[in-house]
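Only one protein chain is missing from this complex, and each of the others stays in its spot.
For clarity, chains are labelled A and B in written order, and residue numbers in each chain start from 1.
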Amino acid sequence: MTWFQHTLQLPPYSRGFHLITSRVVNAVPELRRLRVGLMHLFLQHTSASLTINENADPDVRVDMEASFSAIAPEAFPYVHTLEGPDDMPAHIKASLLGSSVSIPIANGELALGSWQGIYLCEHRDRATPRRLIVTVWGEADEANRK
Amino acid sequence: MTWFQHTLQLPPYSRGFHLITSRVVNAVPELRRLRVGLMHLFLQHTSASLTINENADPDVRVDMEASFSAIAPEAFPYVHTLEGPDDMPAHIKASLLGSSVSIPIANGELALGSWQGIYLCEHRDRATPRRLIVTVWGEADEANRK
Partner (left out) sequence: MTWFQHTLQLPPYSRGFHLITSRVVNAVPELRRLRVGLMHLFLQHTSASLTINENADPDVRVDMEASFSAIAPEAFPYVHTLEGPDDMPAHIKASLLGSSVSIPIANGELALGSWQGIYLCEHRDRATPRRLIVTVWGEADEANRK
């Protein structure tokens, strides 16, 4: 059983949905050593989130932002308004989407479907750096261990 | 520590919510050997998803389909429309529900509540086969190992 854990500081992203697959994969080279295992990503924030979705047409990310902002709109009688009109909708989106994703590892690679990518979903208007905990565990491939 | 990983090809399901608990359990007989562990299901697609919900009254699945289609409606000014009016709502539902579920294993069985079942959520109008990666890991029950 092999464990790896890294803290990744993501640069500030603008409000919206952003592909971070290669950034994550490059940060965990130890991934290649695992014959079978899991990768767990955890975002340490409550106004941004993680999800897995289409990695090709950038229009999908534009529509995701518009749709989630329609599902959790700013125009709602929120009580918690001190941190700005985008804050409470950000908390709701964070729970709709979730603060973690987990992806199986097979033969040293993430077993993503061909159209799947990892998204950082930034729900605040003002971009800030976000902290991501990457935890990987599994069974090492003996052949790759030398 | 014991690991099992299987790729399951699911048959085409019609648009809607479908119980797949027994299909999944039957595909992983090694489950029974684990005293404690976890099962992780990962769907390699971005227009279908997985969730856990009521396993009894089929009306619940009918209402789930109607409700999620109201939350992520086809009537919305999407930019990404080339793949049909059901495609962009499918991506939104996939992120609302998620591409994975994970369930604890206790004494060789999934520790599901009595009313819980695993759903495949098909969000496209046209049914297609879907690929599911089942990963199971845990501590083997020595008594069951012989």
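Throughout what follows, a residue touches a chain if its C-beta (ideal position, glycine included) is under 8 Å from a C-beta of that chain, and two chains touch if they have at least 3 such contacts.
Since we're looking at a predicted model, the values are computed, not measured.
Interface note for the absent chain: among B:Glu54, B:Asp87 or B:Glu122, the touching residue is B:Glu54.
One of B:Gly16, B:Pro89 or B:Gly138 touches the chain omitted from the figure, and that residue is B:Gly138. Residues of chain A in touch with the missing chain: 1, 3, 5, 40, 42-46, 71-72, 76-80, 82, 88, 91-92, 94-96, 98-100, 102, 131, 133, 135, 137. Listed by residue number, the positions of chain B touching the unshown chain are 1, 36-38, 51-54, 57, 59-60, 62-64, 66-68, 70-71, 96-98, 101-104, 106, 111-116, 119, 138-139.
Going forward, only the chains that are shown with their structure count from here on.
To overlay chain A on chain B by their CA atoms, one rotates by 120 degrees, a value rounded to a multiple of 5. Per-chain CA centroids place chain A at a distance of 20 Å from chain B.
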